[in-house]
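Note that one protein chain of the assembly has been removed; the remaining protein chains are unaltered in position.
Entry: subunit A
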Amino acid sequence: MAKEIPYQKVVDTVAKLCIDANCLIGDDIINAFKNGLKIEESPTGKEILNQLIENAEIAKREMIPACQDTGFAVVFLELGSGVKITGGELFDAINAGVAKGYKEGYLRKSIVADPLRRKNTGDNTPAVIHTEIVPGDNLKITVAPKGGGSENMSEVKMLTPAAGAEGIKNFVVDRVLRSKANPCPPIIVGVGIGGTFEKVCYLAKKALLREIGSVHPDPFYAEMEKDLLERINKTGIGPQGFGGRVTALAVFIETYPCHIASMPCAVNINCHAARHKTAIL
């Protein structure tokens, strides 16, 4: 027997997740700012980190967005095969929830209906929805609003196997170097490796959902994440690009099997406001 979840429950959950993600900066990020204060050598860099901590406190206290760019609503679904949505379609419920959350939470509407004719849709819909069908009877919803400034600094490259780990690392560090101050450092770097052209971008985006401080389960990639973070923090870009040690708070890697001829790599850069909230229905 399928577990039934009412349409309106999905709408209300998504609306709340949109608001919470934008107003409540995660404790892992605030801790990362505080740890950054210990290693940052630049006085301006320290001042920036302090401002970001204060900014997160104001946003939480007053339930206002931490950043005015409240993003594209990127929604990750893990849909249990035993779940049935009653009273409407799942994707309609997600979009209705985004519209409700962005209206009731005083979030900015940043989506235009057509990439060239650019008329604002007025309610921040449609969401970008990624769905995985999983065993079980739960619906896990993660809302991850994504800002435009850092998204514009992201890139995919179809590397070949000969490039090896060093080729991957050089591409990632070079992408950060070329981004300089634009993605609002300190940044979080999502790296996808493997799969196909489209899959690798999804991996890089999904990598951004990890909690700062978490260690990759595969020691090989855990080491690569550590090495990349060290190299990125030697670039000197620093908080806001004004120069300093804390350029990135974390590097997260997601991988997938790939073709014998290929080694795609995607870098998805997130600003310091790495916003994501999850609910399980």
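To be clear about the criterion, contacts are C-beta pairs under 8 Å (C-beta built on N, C-alpha and C of every residue); 3 or more make two chains touch, one makes a residue touch a chain; residues count from 1.
One rule holds in what follows: contacts and distances are computed from a predicted model.
Student: If you look up the hidden chain in UniProt, what protein name do you find among "Transport permease protein", "Energy-coupling factor transporter transmembrane protein EcfT", "Fe-S-containing hydro-lyase" or "sn-glycerol-3-phosphate import ATP-binding protein UgpC"?
Tutor: "Fe-S-containing hydro-lyase"
Student: Which of these, A:Asn95, A:Thr142, A:Gln240 or A:Thr255, touches the one chain of the complex that we don't see?
Tutor: Candidates A:Asn95, A:Thr142, A:Gln240 or A:Thr255; residue touching the omitted chain: A:Gln240.
Student: From the listed residues A:Asn120, A:Thr160 or A:Ser214, report the one that touches the chain absent from this view.
Tutor: A:Asn120
Student: In the whole complex, not just what's shown, which of A:Asn35, A:Asn182 or A:Thr278 touches the removed chain?
Tutor: Of all options in A:Asn35, A:Asn182 or A:Thr278, contact with the hidden chain holds for A:Asn182.
Student: With respect to the chain omitted from the figure, which of A:Gln8, A:Ser42, A:Thr125 or A:Ser262 is a touching residue?
Tutor: A:Ser42
Student: For subunit A, which positions touch the chain that isn't shown here?
Tutor: On the subunit A side, contact with the omitted chain comes from 41-44, 47-48, 51-52, 54-55, 58-59, 62, 64-70, 106-110, 120, 148-149, 152, 173, 180-182, 184, 231, 234-238, 240-245, 271-273.
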